[in-house]
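Note that this is a trimmed complex: some chains were dropped, and none of the rest were shifted.
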Amino acid sequence: MLDKNGIAKRIAKEVQDGMYVNLGIGIPTLVANYIPDGISVVLQSENGLLGMGPFPIDGQEDADLINAGKQTITTLPGSSTFDSALSFGMIRAGKVDLTILGAMEVSENGDIANWKIPGKMVKGMGGAMDLVASAQNIIVAMQQVNKHGESKLLKACSLPLTGVNCVKKIVTELGVYEVKDGAFHLLERAPGVSVEEIKKATLGKLVIAGDISEMIL
Amino acid sequence: MNKVIKNAEEAVRDIEDGMTLMLGGFGLCGIPENCITALVKKGTKNLTCISNNAGVDDFGIGLMLQGKQVKKMISSYVGENAEFERQLLSGELEVELIPQGTLATRCMAAGYGMPAIFTPAGVGTEVAEGKEVRNFNGKDYLMEMAFEADFAIVKAWKGDTMGNLIYKSTARNFNPVMAMGGKITIAEVEELVPAGELDPDQIHTPGIYVHRIFQGSNYEKRIEQRTVTPKS
């Protein structure tokens, strides 16, 4: 079974040289730590930056330079800043190659819910609805099972949707799934996780074709 | 043509109860601190505020919420604010949540004289309720209307006496699109220079969109999430 860093590490293997990538808050942010040497990507922060760098050295933080999670950051050589409309313009135009974000639920047809729990204070969708509606390639990083032991890979989402028919791939503590043709297609098992465990943890339609190998991290 | 006014009090003098304002900034980054303070002091009520966020309890738009000046917030994300939550749950405050890109583009549409725009954000979700859905090239889009604001209030890094603005780093965010969206646009800047000192090619917001400008003071520039790498 993978911990948060394991999930991030596995997702980092999906990142290809030359990609423009948007990382959501939470596990997706950790992905940046695991991008292999020799792979050069440009991170987009939807508040208006291409070329996001690591956190600043203590004492060098700049209140005018933050990411979409409102954290102080730095820029890398070749970065550019722009306004919020252009930022979402490039997202909408499909120029951001890969979006990685968290989810509360995903359905077998690729619907995603990650912004609202009825009865709880709603903070807002931020840029998530724009990202999932626009990105060519969306990978979800999430826990497959909630704290009550219930699957979050569902036939249909029970929570209000963020977007429909958009998630392409999911990496959880248990495995890697491709979402297509109305089903979760198991691609890899997490280390030490059996196909049986994955079946129990998946409520939506699960396709297991042939032997499923354990992932190599 | 000189658009320079004295200070924030003069800038907001004719903002009246019930008006709609656009307020620039993302989180606490790039917010018009001086004008918010002046609005709090003025005590204008029943405002509709179009702003990506609603500040924190004791800073930014949070100060206006403390003063119960806001009737409605139109935002994409309103966390980090206990008073906001209290007013919302008690029914004192109305909130309309909008996808961030839709919010930015609806402001921009106003500045470009476009009455409506199409975006796929929110298709198939509750955001789409009551909105026209239209298919182009096999993909569904929502038609979203341009925003109208009585006043837009923005913060820039540098500005000149003709209202030209330059923003710094990610403090740019919503400021340029809101500057274009106000019937009257107020800009507060950290440094105000005479016309001719800024490079024409580096202007982010041309002065034609800006009606009042002043050099602000005592910027706190509070950091919401101080994240650092330890010195090695």
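Chains: A and B, in written order; residue numbering restarts at 1 for each.
Just so we're on the same page, contacts are C-beta pairs under 8 Å (C-beta built on N, C-alpha and C of every residue); 3 or more make two chains touch, one makes a residue touch a chain.
Note that the coordinates shown come from a computational prediction; the quantities given were computed from them, not determined experimentally.
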Across the entire complex represented in this structure file, what number of copies corresponds to each chain label? A x2, B x2
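Here is the rule we go by: only the chains that are shown with their structure count from here on.
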Report the inter-chain centroid distance for chain A and chain B in whole angstrom, where each centroid is the mean of the CA atoms. 28
Chain B partner contacts - residues on chain A that touch it in the complex: 45-49, 54-67, 69-73, 75, 81-85, 87-89, 91-92, 111, 121-130, 133-134, 160-165
Looking at the complex, which residues from chain B come into contact with chain A? 26-30, 52, 75-79, 85, 88-89, 97, 99-105, 107-108, 119-127, 157, 167-177, 204, 221-231
